[in-house]
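Okay, handing you the structure first.
The complex appears here without one of its protein chains, the remainder shown in place.
Naming follows writing order (A, B and C), and every chain is counted from residue 1.
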Amino acid sequence: MPIKTARDALNEAMFHEFARDPNVFAIGEDIAGGRGGSSGDIGCVGGIFGVTKGLVAEFGEERVIDTPISESAIVGAAAGAALSGMRPVAEIMFADFFGVCLDQVMNQVAKFRYMFGGKTKCPLVIRCNTGAGYSAAAQHSQTMYQMMTAIPGLKVVVPSNAYDAKGLLISAIQDDDPVLFFEHKLLYQSECEVPDEAYAIPFGEAAMPREGEHCTVVAFGQMVNVAAQAIDSLAAEGITCDLIDPRTTSPLDEETILESVEATGRLVVVDESPPRCGLTADIAGMVADKGFSSLRAPIKQVTAPHSPVPFAAELEAAYLPKAQDVAAAIRETLK
Amino acid sequence: MPIKTARDALNEAMFHEFARDPNVFAIGEDIAGGRGGSSGDIGCVGGIFGVTKGLVAEFGEERVIDTPISESAIVGAAAGAALSGMRPVAEIMFADFFGVCLDQVMNQVAKFRYMFGGKTKCPLVIRCNTGAGYSAAAQHSQTMYQMMTAIPGLKVVVPSNAYDAKGLLISAIQDDDPVLFFEHKLLYQSECEVPDEAYAIPFGEAAMPREGEHCTVVAFGQMVNVAAQAIDSLAAEGITCDLIDPRTTSPLDEETILESVEATGRLVVVDESPPRCGLTADIAGMVADKGFSSLRAPIKQVTAPHSPVPFAAELEAAYLPKAQDVAAAIRETLK
Amino acid sequence: MTNLTEQQLVQAYRRMKTIREFEERLHIEIATGQIAGFTHLYAGQEAIAVGVCEHLSDADSIVSTHRGHGHCIAKGADVLKMMKEIWGSTEGTCNGKGGSMHIAEVERGILGANGIVGGGPPIGVGAALASKLKKNNTVALSFGGDGSSNQGTTFEAMNMAVCLKVPKIFVMENNGYSENTGASYSSGGIDIAARAESFGMPVFKADGSDFFSVYDAANKAIEYSRRGDGPSVVYATMMRYFGHFEGDAQLYRAKDEVKNLRETSDCLDNFRTRVSDDKLLDLAVLDAVDDEVLALIEQSVQDAKVAPRGTLADVTKDVYINY
Partner (left out) sequence: MTNLTEQQLVQAYRRMKTIREFEERLHIEIATGQIAGFTHLYAGQEAIAVGVCEHLSDADSIVSTHRGHGHCIAKGADVLKMMKEIWGSTEGTCNGKGGSMHIAEVERGILGANGIVGGGPPIGVGAALASKLKKNNTVALSFGGDGSSNQGTTFEAMNMAVCLKVPKIFVMENNGYSENTGASYSSGGIDIAARAESFGMPVFKADGSDFFSVYDAANKAIEYSRRGDGPSVVYATMMRYFGHFEGDAQLYRAKDEVKNLRETSDCLDNFRTRVSDDKLLDLAVLDAVDDEVLALIEQSVQDAKVAPRGTLADVTKDVYINY
């Protein structure tokens, strides 16, 4: 199978869905690029991380819509179009910018179907980049998906590798509910085998990239890779773990987590969001109820600290959970 | 001691702080009311729940500032004024409206001090009403404080009674960090003994309105009263509980919770937010780590369902956690 | 003087009258404490909603506001179901989930009342974008008050509509107040229609107490947008007859403000005078409409009072299509 970056895998997913369904269109800032520029080279950008590259050349200017810097209007436009029978894929450049359009996401898109008595649907996808690791500082490095998971009516996808990214984006675009799709900045360059054809990965089904017996590790997005590294490093100590990548945080595959904890009796949850009201607590709390009888050790959460993301590379590196932190937490549960 | 409603207690807190510090001012929609109206009766409203009533008559139009419907500009104006040495108390009418101003709250106010290397402060308070119970439907009934608790740099206050409301608001206005202050819609009319004089209740110190031995119950805001009712109803069954009201969710008094769980071995956490990435999971997760060895039963979370808030009175009542739900959860932990 | 057919005139009157009686009756019923939540009545401004919506078919869309009853009825919403919705019945427009602030009939082009001031205009841009992409000759409208013209999302929507050149009409209803604050205060005394003009959109102004004035302005705006020239604006002024919401003591208003309005600027009176002066209709026809409307509203209330209510099982229904 060909090796591809997640950027290319996501790009392929867009091409597949644009070709399949004429109601699919993309809208966002610089997703084509070059409109109104002096070179006239429309399509020169394809989104700041290149995910929508080439779409405008293939599918035309009507379906790849660059916008002013108006995130509320971008999400609103996607929302209104989705209510009107289209399938928009909106791009919000950085997840942090949900700050300027949360109302449309939380109070409009997420609630239409419910408020309107189930008599309509709003099939849209909002893609964005997420997370730290680029020294992009406090306003361009947040995860945000934990806050979005708290909002009923939204589905939330956090892929950890190129293969999943493609299959999950295809599912997202085909889904009849609103989907938020979080692409980690460090994901784009990560590579793995990705088929050329279209395939859909269902929501609410976790992947298990490692299997083991001593501890269950649940990690999200980029942290799946960090956790995998930690787990691999522990092999030398004779410690093996289940590593669960939920892939979607809403819906959440509780079953896979609970089954694993039943077998291992131990749980470490890893996420790069700050600790309060986040996904690590969410999983820990769920297991402390439904999986309590299996638990043989305290549930450990490995997160960023309760602080904004610092700018300096050294500080940012210190801020982010590392494989050694995850390994230490796993060892803790085995004490 | 005189009996007062929380509305009056909060109003007193405003009067105390306005009188104490000339840098304190209030800004928001209709917090005076009547400006530009045909009656000329400025001050006729005092905020839609009356918390700022009378301030404009006492302290003048410059310090009680009505605004256009522009929440981002309201929070921004408070933020800029706070950076410039003032102590604004902004009102966002409904917590749900953080949707239209989250950027100013999350990306600006919460992060100034950190991003600027600790060389400044931003002492402002944002008051808002929160929660369901008014049939105000999905866009006017959300709690939001769980999402705000996730944001480093903010302090978050959720009072459950009139006495606390006054003392916590005074602390909030005197605090040098940004504080979000959530007033439950059902709180305003609730009454208890409230001293006439000014007093401050420190942040991060939980109250314990009930003490008992069988189970620890942690509840937030309005749910403290629901939980108290549940606990009182269980007395007949010989069950007694610690009831912990954290009062501030950030900072959080972990110690009081952990000490109580150490004694009771059981924990029920109650909040009216939906279940995902909320405060109940936050507390449960914390205890499943730091209090694990004390736990003798699964940790139960009592929350609203993962759904928007429905309009109809019957549906809204069904949506909200009730005393019997809390009682059932407590019994569960004792099985 | 008008190119409306008799049938169209009767329909316009019927809808204005239906809104009026719907609201007057709600005002009475709410006072009895039977209806929960926040209800914002539209009475007084009927000519705006109807004058605009008479140009629309079911294929065109509107996005409404917190003060949405008028817009929805003008767009043809089922009045019986609306009343049931406001009473909280599972037989209501939204199965009791939405209430007054969220009435929607998407298949009829009603993309929802909206509890968030400024929430609607961006959504309307999306509906108009769908029109443009589908090339189906439809248009989309959003309504917004003087207050909503201060919300950033409204400006973003205007600029986005201009940038994408979509068939979107912004209906600005200046009723003089946002809640308890006068419109002139909120905008620093500056004309709010000028904002829309500054984006290069044509603004068609109307007297919001005069159906014909609104109808003409809306006609120009909608024709402009429907033929592909981009977004446009209808700006209409008329005050509401009731408080901001039911329960509002209205201390910000001069004592006789509403009384004077009702006497001098009532859209139903104005309509009757006009059709009779210009001999467009026999007033007896309108009297008959009045009777029919009153009967309909009476029925709607009787039905709503006994309509079924939801239970716990309904609460978690319809959050998602599948989950």
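Here is the rule we use: a contact is a pair of C-beta atoms (placed from the backbone, for glycine too) under 8 Å apart; a residue touches a chain by one contact, two chains touch by 3 or more.
This structure is a prediction, so every number in the text was calculated from the model and none was measured.
**Student:** Using the whole complex, pick out the displayed chains that touch the missing one.
**Tutor:** A, B, C
**Student:** One chain isn't shown here. Among B:Thr120, B:Gln189 or B:Gln324, which residue touches it?
**Tutor:** B:Thr120
**Student:** Touching the hidden chain in the complete assembly: which of B:Ala9, B:Leu83, B:Leu180 or B:Ala327 does that?
**Tutor:** Of all options in B:Ala9, B:Leu83, B:Leu180 or B:Ala327, contact with the hidden chain holds for B:Leu83.
**Student:** What chain C residues would touch the chain not displayed?
**Tutor:** Residues 150-156, 159, 162-163, 165, 185-190, 194-195, 197-200, 230 of chain C touch the chain absent from view.
**Student:** Under the stated touch rule, tell me which residues of chain A contact the chain that is not displayed.
**Tutor:** Residues 29-30, 33-39, 41, 44-45, 48, 66-73, 96-97, 99-100, 134-140, 305-308, 310-316, 318-319 of chain A touch the chain absent from view.
**Student:** Where does chain B touch the missing chain, residue by residue?
**Tutor:** Answer for chain B: residues 25, 27, 62-63, 65, 67-68, 70, 72-86, 88, 103-104, 107-108, 112-121, 152-153, 155, 176-177, 204, 251 touch the chain left out.
Heads up, the rule we're going with is that only the chains that are shown with their structure count from here on.
**Student:** Using mean CA coordinates as chain centres, what's the chain A-chain C distance in Å?
**Tutor:** Computed from C-alpha means, the inter-chain centre distance equals 39 Å.
**Student:** Report the inter-centroid distance (CA atoms only) between chain B and chain C in whole Å.
**Tutor:** Roughly 35 Å, centre to centre.
**Student:** Residues touching two or more other chains, restricted to chain C: which are they?
**Tutor:** Residues 94, 96-98, 102, 114-116, 119, 152-153, 319 of chain C touch two or more partner chains.
**Student:** Quick check on chain A: which residues sit in contact with 2+ other chains?
**Tutor:** Only 72, 103-104, 107, 114-115, 152-153 qualify.
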